[in-house]
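Of the protein chains in this complex, all but one are displayed in their positions.
Order of writing sets the chain letters: A and B. Residues in each chain are counted from 1.
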Amino acid sequence: MLKRDERKGLVAPQGATNRRTGRLHRNWPGYVLVLPAMLALVGVIGYPLVRAFIMSLHKIILIRPQLGQPFVGLENYATVLKSPYFSNAIWQTFVWTSVNLVGQLVLGLLIALLLNSAFPGRGIARSVMLIPWVIPSVVAVLTWKWMYDGQFGVINSLLVRLGLIEKGVAWLGNTGTAMGAVLIESIWKGTPFVLIMLLAGLQAIPAELTDSASVDGANVWQRFRYVTFPFLKPTIVIAATLTTIYSYNNFNSIWLMTEGGPLRATETLTILTYKLAFRNFDMGSATAAGVLTFFVLLVFVVVFGRQYVKSQMEF
Amino acid sequence: MASARLRRRTRQLPAMLVAFFVCFVFAIPFLWMILTSLKLPSELFTSPVQVFPRSGVYWEAYTRIWTAGQFGRYFWNSTLVATIATGASVALSVFAAIGFARYKLKGGNYLLLGVLLSQLFPLVLLVPPFYTVLRELRILDTHLALVIAYTSFSLPFSIWMLTGYFRSIPFELEESAMIDGATRLGAQLRVVLPLAGPGIAATVIYSFILAWNEFLFATTFISSPDLRTLPIGLQAFIGQYSTDWNLLMAGAVVTTVPVIVMFVFLQRYLVAGLTAGAVKG
Partner (left out) sequence: MKKTRLLLVALALMALAVANAQTRVTVWIYESFGGNDSPIAKAAADFMAQNPDIEIVLVPTASTSAAYRDPFMVAAQGGGGPDVLMADIAWSPEFAAMGIVKDLSGHLAGKEDEYFPGPLDTLRYEGGIYGVPFYTNALGMFYNKTAFEEAGLPLPDDDWTWDDFRTAVDTLSNGEMYGFGLEGAWGGTFEWYPWFWQAGGQLLSDDGTAPLFNSEAGLEATRFFLDIVANPRYVPEAAKTWKGWAELAAAFSNEVIAMYEVGDWGIAMVDGMNPPFEWGVAPLPSNGQRASLVGGANWVMNANTKVEDAAWRWLEYITGPAVFPLMDGYNRVAARRGAAEAQEIVKADPRMQVLTASLEFAKARPTVPLWTTVDYDCLQPAFVRVILEGADVTSEMANAEMCALDVLR
């Protein structure tokens, strides 16, 4: 049980030294350290965010400049909430984000554990696994779209040769298969990111812990459950939070493959927002849809974030 | 000795085979891109699908990308922007993460959550107001604009990653360094930073790839052809009526490989034992 104290030290950010001396007096360097990054974030992202929020309260239809940009309060929000497209988009976003999250996390974790074990060529394997993430996303998506093609796609040709289907299927062109097809691309592209995070997280686990656990006769699952997982949990929570956000914001995959179709079967909120802004030129409604989903995600992040803070304290 | 090594190798064999199989599956689209870039333009779209080049390997795409457009220049621009943005992002996030992980800041956890807020809004809607800001600052159509944007957009990930990492490093280490006479920040930088190798490596990879592949900002804020980055250069091969697949794929391969090679060197910082060993000592 010698690990008890060590672990506490590992995870409790507030050391004894901190508490003994006055908080602010001792902590002003902390604020100084945090300040530059915060300034950058507020300046570059905060300001446009506020501007976007203000836009959501105005009627801004770019192709009707003669209307001016009158203040309309929450009217845009009402319009968006009433639209059947919005509720469809909420559902598609839910499917899209949750399948992405689970898929990337599970695959990422399994592969991270695999690539964390020692074997010859591990460095090469790790580098190769990074490829999907490094390929410029526009090209990656176009390549997948082509591979999915019902006539010229290598996927169909393979499936036909294996006898699984009789003739080519337009995977992206049918309402039943489009979402699944786009999800596969997106999970493929996003898994390496989760993998890198978890691989880095795995390095923080003191080797003697796993070693002593295996000396104690713990099997693979027990070692994962009682040693690896507790240590990895904060990283998993971060990875989950970020994967959720990035999947939600993933525009290229869907847009370049299906533009949200067919029949809005892949129209997530991000796609709907883009269409409102750049196809209907209704910036007011577009920003309102953006703000609404901002709050949905915010709830999610606060819940996850709490979990993160808790996971740092609880063991 | 030799037999022990052999035994170890044999034990590692299954993991190796599985790993290489997984790698192969994940690399299939990339292999398809390479094969595509090497086919004659007339062999690209065939029915039935033709996997390998039939009438000889077509290397021409790899020479043509350098003459069509200014791929060399885009390469340099991307390298410049991505390197500076990565450096800035890592520096800012190391300081911020030390602040979050090593000091008890009032509302620190909320601030940490707040960092993520910036990522919760569709990017396409931030572009128009962002454009106005850059224009007022008179830095539109400069690499500085991209550096600022990429640094800021990689900060949330970097701060979270590093904060988590720093928190996992015991305080005792830093305190013992302070007893040696170092200032607190000095102790933190000297002791904590080397231990955070894997976290920093992950941050570097993330920031670099973000800047390397970003399209939306680059296409909106940069208008001079001389200042364009690789994703914009690649977009040029996607035409109004038809896409030049050979060039697009060759361009993408050439864009991807250097980053992977860079990672082959970087990934040793992701190796187990580095932290653990140091903690033990």
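By definition in this document, a residue touches a chain if its C-beta (ideal position, glycine included) is under 8 Å from a C-beta of that chain, and two chains touch if they have at least 3 such contacts.
These numbers come from a predicted model, not from an experiment.
Engineer: For the chain that's not shown, point to the residue among A:Leu109, A:Met129, A:Val154 or A:Val169 touching it.
Structural biologist: Hidden-chain contact among the options goes to A:Val169.
Engineer: For review purposes, identify every residue of subunit B that touches the missing chain, sorted by number.
Structural biologist: 41-42, 44-47, 68, 127-128, 131-132, 135, 140, 215, 219-220, 223-225, 232, 235-236, 238-243, 245
Engineer: Over the whole complex, note the residues of subunit A touching the chain we left out.
Structural biologist: 62-65, 145, 148-153, 167-170, 172-175, 258-259, 261-264, 275, 278-281
FYI, only the chains that are shown with their structure count from here on.
Engineer: At what distance in angstrom does the C-alpha mean of subunit B lie from that of subunit A?
Structural biologist: The computed centroid separation for subunit A versus subunit B comes out at 16 Å.
Engineer: Please name which positions on subunit B make contact with subunit A in the complex.
Structural biologist: Subunit B reaches subunit A through residues 9, 12-13, 15-16, 18-20, 22-23, 26-27, 29-30, 32-33, 36, 45-49, 51, 92-93, 95-96, 98-106, 108-109, 111-113, 115-126, 128-130, 132-133, 148-149, 151-153, 155-157, 159-161, 164-165, 167-172, 175, 184-185, 197-199, 201-202, 205-206, 209, 212-213, 215, 230-231, 234-235, 238, 243, 248-249, 251-252, 255-256, 259-261, 263-264, 267-268, 270-277, 279-280.
Engineer: What does subunit A use to touch subunit B in their complex?
Structural biologist: 6, 9-15, 17-19, 23-24, 26-27, 29-34, 36-38, 40-41, 43-49, 51-52, 55, 111, 114-140, 142-144, 147, 151-154, 156-157, 188, 191-193, 196-197, 199-208, 231, 234-235, 238, 241-242, 245-246, 249, 251-252, 269-270, 273-274, 277-278, 283, 286-287, 290-291, 293-294, 297-298, 301-302, 305, 309, 312
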